[in-house]
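What you see is the complex with one protein chain gone and the rest in place.
So, chain A:
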């Protein structure tokens, strides 16, 4: 892992990995959405509205994966003081929050025809909304810690670990408690979803995950570049003062 501790080495890899992830992700996600929206069958009871699943489920997965990324980076930051960990956490926050919003919006649009309501306060919907607020809180804290000039990434890292408690709660909310939202269709024991829906869904999840990875790499590069520029300006100012 410390092989990547050198930001220069990380940048060399990210330079070609980022466009690869983004490009492949966009192609795969578009293909899967095209398959899902135009070629996959309508569902027995839900009819055509089921097609929103190809956006809703990848968004939900990435909303949760984003915070998992923040949590893993936070742990790495706190224990090993890895120089890229804090940057990786900051890079995960915005795309994670965006996908959480997409999940909540598509879920609401789906709930109206499927359940007969835009929103209910059941365990799944509430814990997912809590995740969005956690993202907002984390971004505010991260920005404040950064502004306090090097006082650190420690506070956001602790927040990132504490907030990770919500991730299993989101996942198990539909199993532990009676809820409006149905239990998971895809489990380690198999799929309650017919292959006609499952395959385009899995491919869409792959595509959006690659897009997510590409965005995180791009943001990490941008944050590193920003830090380098700031350091250079500081050195210049010092040289002039001296």
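Following the convention adopted for this analysis, a residue touches a chain if its C-beta (ideal position, glycine included) is under 8 Å from a C-beta of that chain, and two chains touch if they have at least 3 such contacts; residues count from 1.
Assume contacts and distances are computed from a predicted model.
Asks: What name does the UniProt record list for the absent chain among "Putative spermidine/putrescine transport system permease protein", "succinate dehydrogenase", "Cytochrome c-type biogenesis protein CcmE" or "ABC transporter ATP-binding protein"?
Replies: Options "Putative spermidine/putrescine transport system permease protein", "succinate dehydrogenase", "Cytochrome c-type biogenesis protein CcmE" or "ABC transporter ATP-binding protein" narrow down to "Cytochrome c-type biogenesis protein CcmE" for the missing chain.
Asks: Among A:155, A:169, A:202 or A:223, which residue is in contact with the omitted chain in the full complex?
Replies: Missing-chain contact among the listed residues: A:169.
Asks: Check each of A:68, A:108 or A:180 against the chain that is not shown and name the one that touches it.
Replies: Of these options, the touching residue for the absent chain is A:180.
Asks: What residues on chain A make contact with the chain left out of this view?
Replies: Residues of chain A in contact with the hidden chain: 41-47, 50, 53, 75, 78-80, 113-117, 120-123, 161-162, 165, 169, 173, 176-180, 182-185, 191-198.
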